[in-house]
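The complex is shown incomplete by one protein chain, all other protein chains being positioned as in the whole.
On to chain A.
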């Protein structure tokens, strides 16, 4: 024992040699998430005159491996709001629990004015922005679908950077490239929303899910779809793509063992 308290409890230098401090140091600065691990692909959504329709497939991929095939990526928050999650699945689970605790606290007092889609979008966008400002982002792209305070259709997105965006049609991930053009044919602008019926909107979203399954290698033919209207949320979590036609595949050249 010596008179240097900082050395007490440590291996004695005279016996073990001086301590190699490099063992105690990480190389470089702290690192948070640098890339997502288990991921969900596109979420697509479209407004129509009385509400919003939103869909996402039930796949969670581990890299290119189709790892989990029964993952529900649409979450009903209450009778007015559904959130669709693209991106990291564990971060989605974290957000799911966050929303659950929010809902529990929300229901402690009267439920006369429940949180609407607009409120929830503001909240989630702030959560996402806070986390990216901490350099510790939640690796998701969210679509928040439902009704705003005046019972009008509401659809907006919030992503891992905290960016927000609103449009009559929205799609995350690959959907942004493959589904949006199809959706925009039906819904080119805000004014067109009034002319689109629920059936039309559901049909075009299902069509998008099909195109995404054709062309997105991280997608699957089982999906969830939700319709949010004034009278509540209709959420179906075990849908299957119908009327697939792979005829177009014959004309694709340049892959595998094809010679011509």
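Following the convention adopted for this analysis, a contact is a pair of C-beta atoms (placed from the backbone, for glycine too) under 8 Å apart; a residue touches a chain by one contact, two chains touch by 3 or more; residues count from 1.
Methods note: contacts and distances are computed from a predicted model.
Peer 1: UniProt name of the unshown chain, from "Anaphase-promoting complex subunit 2", "Cytoplasmic tRNA 2-thiolation protein 2", "Translocation protein" or "Proteasome subunit alpha type"?
Peer 2: Looking only at the record, the undisplayed chain corresponds to "Proteasome subunit alpha type".
Peer 1: From the list A:70, A:151, A:190 or A:203, pick the residue that touches the absent chain.
Peer 2: Checking the options A:70, A:151, A:190 or A:203, the one contacting the hidden chain is A:70.
Peer 1: From the list A:60, A:83 or A:241, pick the residue that touches the absent chain.
Peer 2: Candidates A:60, A:83 or A:241; residue touching the omitted chain: A:60.
Peer 1: Taking the full complex into account, find the residue in A:66, A:100 or A:217 that is in contact with the omitted chain.
Peer 2: In the complete complex, the chain left out is touched by residue A:100.
Peer 1: Can you name the residues of chain A that touch the chain not displayed here?
Peer 2: Missing-chain contacts on chain A: residues 60, 68, 70-73, 89, 92-94, 96-97, 100-101, 104, 107-108, 110.
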